[in-house]
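A single protein chain has been omitted; all remaining protein chains appear in their positions.
Take a look at chain A:
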Amino acid sequence: MTSMAARLLAAPEEHSSNPLIPHTYELVVGIFAFAVVFFVVGRMLIPRIQKTLAERTDAIEGGIKRAEEAQAEAQALQKRYTEQLEEARRDAARLREEAREQAAQIKAELREEAQAEARRLVEAAHAQIEADRQAAFAQLRTEIGRLSTDLAGRIVGESLEDEARQSRIVDRFLDELESPNAQAVR
């Protein structure tokens, strides 16, 4: 189509020797070539590469943005970990302190209890001893009374049958016995 037009246009054309005068057929070929290249390259291909370049810019910027986000996240994470670690350390220290206090308290309590127990035992022992002594003393008293009356009866030959008299004698004897030599008896 264009070539036919060019031929038609070229037909009356002479090869002019003036280089500033364009050949008509060259004008036609030139505009044809330019139009075709412009249509294919300028209209079809350049938009594609522009789209790709925009995608590339997006990808690079997106990558940078993603990297920044990841870095920020990592920093936040690190901060959180550090905080947690710090808190854990504080907790551990606190627990240790508490444990130490509790141990001291327990020790003190135990000691207190042991002392109380010891005191109680000692007191119980004292009471027991006192009771035993009282019992022994009481028993001894009656025993001594009986023995001495028996002895005295045998020596004197006198029956000391009368209970009242008998015990009065014993008591008096014992009182006499106790008064000068109380310390010795006890």
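Here is the rule we use: contacts are C-beta pairs under 8 Å (C-beta built on N, C-alpha and C of every residue); 3 or more make two chains touch, one makes a residue touch a chain; residues count from 1.
Keep this in mind: contacts and distances are computed from a predicted model.
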Report the protein name recorded by UniProt for the chain absent from the figure; options are "Shikimate kinase", "Peptide/nickel transport system permease protein", "Fe-S cluster assembly protein SufD" or "ATP synthase subunit a". "ATP synthase subunit a"
Pick from A:41, A:88 or A:147: which residue touches the chain that isn't shown? A:41
Counting contacts across the full complex, list the positions on chain A that touch the omitted chain. 6-7, 9-11, 13, 15, 17, 19-27, 29-31, 33-34, 36-38, 40-43, 45-52, 55-56, 59
